[in-house]
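One chain of protein is taken out of this complex; the other chains stay put.
After this line comes subunit A, so read on.
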Amino acid sequence: MQFGVFSVGDVTTDPTTGRTPSEGERIEAMTRIALKAEEVGLDVFATGEHHNPPFVPSAPTTHLAYIAAQTERLILSTSTTLITTTDPVRIAEDYAFLQHLAKGRTDLMMGRGNTGPVYPWFGKDIRQGIPLAIENYHLLRRLWREDVVDWEGKFRTPLRGFTSTPRPLDDTPPFVWHGSIRSTEIAEQAAYYGDGFFHNNIFWNIEHTAQMVKLYRRRFEHYHHGSADQAIVGLGGQVFMAGTEAEAKRVFRPYFDNAPVYGHGPSLEEFTRATPLTVGTPEMVIERTLGFADAVGDYQRQLFLMDHAGLPVETVLEQIEILGTEVVPVLRKEFEARRPAHVPSDPPTHASLVAAGPEGKHHLVAPARQATAAASGITTGTTTDTTNVTTRS
């Protein structure tokens, strides 16, 4: 199982000191957080993508490449990449390039952004959010899997004989997650392609998150990628830790009370009850996080949001230290102890996808099409393996 941190990249005033970091300081802080994650044995660092203040991460691949150059093991990911408003040709090129630089230590998560105006800023219509996510991602899959692409769609200018460069590392496109809080179409999309599904699991109750994951798992099985409990699930989470619960609450409360999104709203206690936020001892975080698997089933990736609400970087680095040394080692052990043998522990990595070979279903644009055809015994052309169809029926 993979554990890591994900950052929104907001520049927020520290409510206890009134100090606001500069953009440069915030970018530097995000880099230090990623390096710390590797240092303490975490597996993943994911950066947000935003195109408006008070957020800094507008150029994720630039940043991730910079981090890749200073790390050895860390998987670099996004939370999320704007599939709606970014040209899929640019995503194909940028992330293939990053794959080469990072020697395959990359994957990415598709999302639709957190602010309405980002659509018109990039010449798109917000009412077309879901269709954009669907068409753009399908094109992205083709650009990574077909050397020469002829393409025509609703939203982008047509392509004729186009080759996206560089080709993916080892001709193996990066693994993709789809993140969505409420849109069932996105869970359906992840299931259709056999991609991962990530729920941010921060602003909603775990029962809601569980419903979304359940839908994804059911449809993953429907599309013949495996059984529902083998679907690739990632969750977010939000924690603040100290030696005692009282101390954790004392330190975190002013940040909570003034935080973007939920500040000046519910009390820390109310929000802790209603959502997966845990403010307390490392033991409490371990217990709460293990409980996620009871709600959504055994899963493959857990990311924590650690650097928000204006917390100073030194505090965040201490928190990641606790996470890496006291929390995650126990979580690794406990999650594996409860996981049935047929449920994958890790999400696909570059190494595992390369090992699966060029015939692996990861190399198909729409693996569900072949699988569905095979399962129903329909011949889809000369490539259909009739022996296979016979054995299945």
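Note that contacts are C-beta pairs under 8 Å (C-beta built on N, C-alpha and C of every residue); 3 or more make two chains touch, one makes a residue touch a chain; residues count from 1.
Definition applied: contacts and distances are computed from a predicted model.
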| item | value |
| --- | --- |
| Protein name as given in UniProt for the chain not displayed, "Branched-chain amino acid transport system / permease component", "Energy-coupling factor ABC transporter ATP-binding protein", "Chemotaxis protein CheW" or "Oxidoreductase" | "Oxidoreductase" |
| Options A:Y119, A:W177 or A:Y192, residue touching the unrepresented chain | A:Y192 |
| Residue of A:G41, A:P266 or A:P344 in touch with the missing chain, whole complex considered | A:P266 |
| Options A:T13, A:T31, A:T184 or A:S345, residue touching the unrepresented chain | A:T184 |
| Contact partner of the left-out chain, one of A:H50, A:R105 or A:R219 | A:R219 |
| Residue of A:T172, A:Q211 or A:Q300 touching the missing chain in the full complex | A:Q211 |
| Touching the absent chain when the full complex is considered, from A:G41, A:P54 or A:G153 | A:G153 |
| Interface residues of subunit A (partner: the chain not displayed) | 130-131, 134-135, 138, 152-154, 184-185, 187-189, 191-192, 203-205, 208, 211-212, 215, 219, 223, 261-266, 270-271, 274-275, 366, 368-369 |
